[in-house]
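What you see is the complex with one protein chain gone and the rest in place.
Labels A, B, C, D and E are assigned to the chains in the order they are written; within every chain, residues are numbered from 1.
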C-alpha cells in the first residue's frame, strides 16, 4: 500500500513538548501546491503508556477542541509519564468551516475508516490515524458532542465489546472521566467508525457526547477539561488522583429509542434533556409553516426513558431524528 | 404614496376566526408572476382593543412563532373581546430559510421601518405593517430571541419612553407577561426599528428575548405561550386573570455592558447565562486555531453584572459580540 | 441629470446597415475596467418613421430574440424607408444567463423604467432606452413570451389608453402582426414598465406573449418572424403588403382571471392552453410530495374563459400563478 | 455484501393498502442523524403478479409522478389481484430539487445500477431496488419524459432483447399502454441502467418518454394515467379490459438519428415534434449571441425520419443533442 | 445627517503610536450583533501636517497594503513631526476576500463617495472617510495597482486640477514618490471617486498604479515602501531627505488610449508593458476556444504609445479592456 502523503512536522519519538502540524498536500484551484496544516501536539517523557486525544472528528462539536487546545498549551513534559498525542481538530477542514463534514469532500470522518492514502482528503486523514497514530496509542479518547443539529445530555461512553477485558478497561476510564451521565453503547452499525478501528486494534477507546447545538458552555467545557485530566490520571500518564464525580449510567436498548420526523415544519419540544418520558407521550409537535390554523403533527415516544438527545434547530426536516430516549441502568 | 402591493386574503374588520395570507407579488427567475404568501390569522369578536402579535421579525428566533402558531390554531372568537391579529413569521422568507435576514434581499426587518411600497420585499412588508397593521393595533407584542448567533436569559422588555403614561402601560404588560427576567431597555440607535415605529404611533409596545441559538426548549416555548396569554388577559382581550410569575428586573446601563472579540478563533466561555460577573473578569478565552501551543486572547468584563447574553457558535469572528452584562434593578 | 455611461458603437443617424454594440462600462471583480456589450443593429434609408424592435426584455423568452437576430442579419438598407433599430436582447446579462432578471443586480427590466444613469446595470440600460432610444422611435414592438415559468397562448397585444387615437394605431398594428390570438390589455399596475414609458411619450407601442417554458418552437418562432415583418409593412417602413392572418380577440376583464397556489407540490393540469373553462372548474390539482395517499389541493377557476396562460414547471410553489383565463371578445 | 441501510416503514408482504416511506439514513451537515424519506405505497390483495411502478428516476420528469401519486391515492386493495408497489419519485432528492440528477451526489439514477449499500445516496437507492424491490416484481413500468432539456413525442417503449419470449411480453405491454407512439429501442450502451437491471433478472420491463421541458400537460398526464391503468389490466392485476388506443410504431435505427450542436447560441427550431424531416434538411439554426449580423450555424438531419425528440431550452451549448429522428415501422 | 455608526478604538488627537480598529456594526445572518473591524494606526507627534495613507481601496491590490502594514509596524512617534493616519485596507471586507469589490454589498469603494451613514457597508466606510478622516488630512496618498484583472507599469500619479497651486503640490509629491513612471491623469468621469472627494476639500492627493495581477513582487513592493517614505519626507512629516529616483512622465491623451475586446476567448498578447506600440499595430489576438482552426480576432492600437496597462487573465471576455497606451511627456 502507498505511503501516507501526510508529513508530520513533529517527531513522536522525541522527548519533550512539540507543537507542529500534520501537513497534508492538497492541490486545488486556489493553491496549486498547497497543503492542509492540521495542528498536533506531542508531549513525551520517558516510558509509559501513550494516550491519543482527539476532538473535531465532527467539525461542529466544541467541548473536545476547547479541552484539547487548552491541554496542549498547558501540558509540560515533566508532568507526564509516557506520551500524550493531541489532535484537537481531527477533521480540520470541517472544524475550520464549523461543519460536521469536510467542506473539501463532504467526508464524515467517523464513517471514513480505515481511510486510504490515495483517496479523498478525509480518507487520507483517516488512513494516517489508522496506520500511524492509532498503532502508537494505548488509550484513545475521542470527544464528540451533538453538533449544530443535535443536543445531548453530557455523557462519556464506551462500547459493549466481545473482549470483556478490553471492555472493562474502557468502562473504568468512562467512570474516571466523571461526566454527569455515562453510557453503555451498542452500535447497530459500526462500519467506518474511528471507534471500531481503534477497538479492533485492541486499544482502550472511550468517547463522549457533551452537549450540542454547535456551541459550548462554561459548564460543558468544564466537564471536558476535568474529564481529560481524570482519564490521563487514571491511565497513569498524569500524576495525581482522579477527581471522583457522581454519574448516572444509561443505555440505549434498541431502535425504539429513536423518533423520526415524517413531516417538516416548526418544532415545539414538549420535554427537555433529562426529563422522564413515558411510552406514547408526545415528545414534540411539528407545525406546518405554510399556513396558520392547521393541526401540528405529533411525534410520540416509543419507550419509557430519559430524554438523552433531541433535535436542535427550530425547523425540522422530514427524516430528522427528533428525540433519543435512554434507560437508566440500575446498579 | 403608492398603495401597498400586498393583498390580504382575510378581512380584518370581519367577525370570527380567519386564517389566510398576506399575498405579496414577487416576480423572479423561478416564478414570473409569483407571490410570497405570509400566513396571518385574525380573530375578532365585538368591541374591544386590538392586539397585534408577531414572531419571526428575525427568521431564526423560534419561541415567538411556536407560541403564535399554537395560539392561532387554538383561539376561538368567543374567547376574545376585541381583536387579535397574529403574524407568526413577519419576515416570512427569512423564517422559511431559518436565517436572521431575508434570503431575498438580505433585509433585516427590524432595521427596515417605515419600509416602502416600491422597495425590496422586506421593505414592502415593513410598509404594510407601518401603514396598515400598526394603525389597527392598540397593543403590540413582538417576539424575539437570540437567533443562531446569540443566547439570552429569557426576558420580556419595554423601552424607556418620553411619554411616561405610554411607558407605564408597557411596563405593566411586561410584568403581566411574567418571564423569569424583565428588562428596561434604552436603545442607543432605534432608527428603522419596528419598536420605534409602533411607539411613535402611541401604541403600547413590548418585546422579548427568550433564549437563542436557533432553537427553542420546552421551557422557553412554555414561557412564550404563557406570556402571550397573560398579555392578552392583562389587556382585557382574553378572559381570565393573569397567571402571576416572579421576575427579576434588569437594565443595560451603558455601552460597557458589551464585550467584542478583536480576534477570531475557538471560544471558551468562562461564565454561563445568569452568572454574576465582576468588572475585569475574563468572560471568555479565544484560542487561535491555526496551531496548538499559543496563548488564547482573553475577553474581559467592563462592568459588574449578570451575564444576560452571550455569543453562541463555537467559533467566533473578529468583531462579534462576546457577552452582554446587565445590572439587577433593586426595587 | 448625468449623461448615460453607455457608448454606442453605431451612429443611429448614419445611413445603411450597422451592426455594433451599446457598450456599458461595468467594473467588477472579474474585470476591473470591463464592459457589457449589448448587440444592436441600425438600418436606415432616407426619410420615414423609426421602428424600435426589442426582445429579451426578460432574458428567458426566445421568440423575440430569434425573430430579431434573424431580421438584423437579413435586413438590407434598400428594403427600408426610414429606420429600424433592433436590440434583440434588451436585458443582455439576463439573456446570456437564460434568466428572467439580470444575474448582475436581479433587475427586472420591465419594472426598472425610467431607469437611472448612475443606478444598477439594469437601471442604466433602462435609462438609455428612456432618454436615447425611445425618443428616436415612432413605433415600438417589444417581444415577450412566458419565460421558464409560464406558458401562453400566442398573442400580440396593446393597452387600453387614454389617448384613443394612439390606442387605435396600436390596435391596428396588433391586427397587422397577425398572431393567432390578440389581446386588449388593461394593466392594473403599470409603474416601471417599458410599455408605459413608451406610451407616455406618445409612441405607438405593441407587445406580445408568444409561448413560454423557456423554449421556442418552429411554429412560435414563425409567428414572431411573420409578425415583425407585417408590422414593419403596416408602418410603411418595409415594402409589401401585410400578410393577413385570422386572429381571435381576447381580454382579461378583472383579477378573477388569475388563480394562485396556496400550497406547493406536484401540479397536475386538468386543462390545456386554449381550452374552455367554466367558473368553479378544477383547473389543476396540487399533490403534496412528502408522502403518498394524501388528497391533492384543488385549484379552481373563478370565471368562465379560455385558458390563456398556465404555470409551466412540474413543481409549484405557494403563491405561484397557476392559471390565467381570458374572455373571447365578440366583434 | 452489507445489508441495505434502507428501512421501509411498510411491509410488502402485508395485505391491503399501505402508505409509507423507504427511510434512508443520511448524516450530513444540516442533520447529523437525519434520513431521506422516499414515499412508497404497497397495495396487496391475495395471489397474483406484482407490478413495480416508478416515476422520478430522473427528477425533472413529471408525467410518471402525476400518474403514480394519483394511482397511489385511488387504488383500493379490493380492485387488485396480486400486488402493486408504487414509488412515484425514485430519485427522491432529485425530484424534490426538480433536477435530473441528485443534488446530494449528482447521481444519475439510471446510470447507477446495480448500486451499492455503502456507496452514495443514489447508489444506496439503486441497490435497494436491485436487491429488494426488483426481485419482488413480475412486471416493471418505469416512467420517463424528456426533463428540462429535451422534449419528446409521447411514446411507450421496450427493448430488443436476446430472450424473445421476454421481449414479446414487453411489447405486448407497450401496446396495452396505448400511447400515441410506441418505440422499439436498441440501446447502444445500457450499462448502469435500471432497465437492464430489471431485464437481466427476467422481468417484463417497459418504459416511456411522454413529453418534456420539465412540465406536464393535461394531455400528457392523461396518457400516463390511462397507460398505467391499461398495463395493470393487461397484466391481470387490475380488473377490466384494456382501453385500446391507436399507436404508431417507431424505431431509432442507428447513431445517425442524433444531431449535436458544435457551437452554442440561440437556437431556432425549423421543425416541430412529429414533423417529417429529410436527410440533409436544416433542422435548426444556432445564432451566435455575441453580436448581430453573423450567419447562424445550421444543424442538419443525417437521415429521413419523424422528429421524435428535440433540444428544449432556448439557448444551446456546444455538445447538446439538438434533434432525434425516428423511422416509422411499417407493419 | 446621522452620525457615522463607525466607532474608532484609537483617538486621533492623542500623541504617540496607537494600533486599533474602525469598528463598524454589521448585523447579519452569521453574527446578529457583529461588527467589521478595520485596522487603523495613528502616529502623532506634536504639531505638523497630517498624512492620510490608504491601501486596499480595491481589495485585490497589494503593494499599498504591504507598504502600509510595514510602515504601521515600524513607525515610531519620535520619527514624526505631525501625524500619520494609516488604513492599510480601506475596503476591508474586499481585502479579506481578495476581491476588487466588497463581498458584502458588491461596493466599489472608489465609486462610493461621498458615502452614507445609513447606506451599505461600503457606503458607511466611504462616509467615515468623507466626514471624519479626510477633514483631518493635509496630504492623502491612496495606493492602487491593477488588481487581478489588469497589469500596470509602476507609476505614481496626480490629476490635472482647476486649482493650479493644489495641482503643483500634488505633482511635486508624485516626483518625490519616485516611481519609475509618473502619470498626469485627466479622469473622464470622476464621480464617486475618493480622489475627487479629497481634491474637492483642497487636499493634496496622489495615487499610484504599481503592478497588478493580484500579486506583488519584491520590486513592486519596494517601490511602494520607498515611495511612501519619500512622500512623508517631502511633506516634512518624516525627517530625512527624499531618495531621488529617475522617472518618466506619461499621459493618457484621450479615449483612443483604450482598446476593448469585442469577443471573448484566449488572449495572446503581442506586446509587453513598456513596449512602444504604433497606431494600427495588433496588440493582442483573441482565439475562439470552441474549436481549433479558426482565425483569431485581432485587437489593434488606436494611437502611438507605450503599453501602460494590459488585460491580465489568460481568458478575455467581451467588453474587457485589452490595453491602455500612454504618451511619453517630453519635458
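Simple rule for what comes next: contacts are C-beta pairs under 8 Å (C-beta built on N, C-alpha and C of every residue); 3 or more make two chains touch, one makes a residue touch a chain.
Because the structure is a prediction, the values reported are computed rather than measured.
Of the options E:15, E:30 or E:70, the residue whose C-beta touches the omitted chain is E:70. Residues 2, 5, 21, 23, 26-37, 118 are the ones on chain A that touch the missing chain. Chain B residues in contact with the hidden partner, per the touch definition given at the top, are 262-264, 290-291, 318.
Although one chain is not displayed, its contacts with chain E can still be listed: residues 17, 19, 21, 37, 39-41, 60-62, 65-66, 69-70, 72-73, 86, 88-89, 95-96, 98, 151, 213-219, 221, 266-272, 275, 287, 289-296, 312-315.
We adopt the following convention: only the chains that are shown with their structure count from here on.
The greatest centre-to-centre distance from chain B, using averaged C-alpha positions, is reached by D.
When the contact pairs of D-E are matched by residue number against A-D, A-C or C-D, more than half turn up again in A-C.
Ranked by separation of Cα centres from chain A, the top chain is C. In whole angstrom, the spacing between the mean C-alpha positions of chain B and chain E is 43. Between the Cα centres of chain A and chain B there is a gap of 35 Å.
The residues of chain A that reach two or more other chains are 60, 262, 290-291, 313, 318, listed in rising order.
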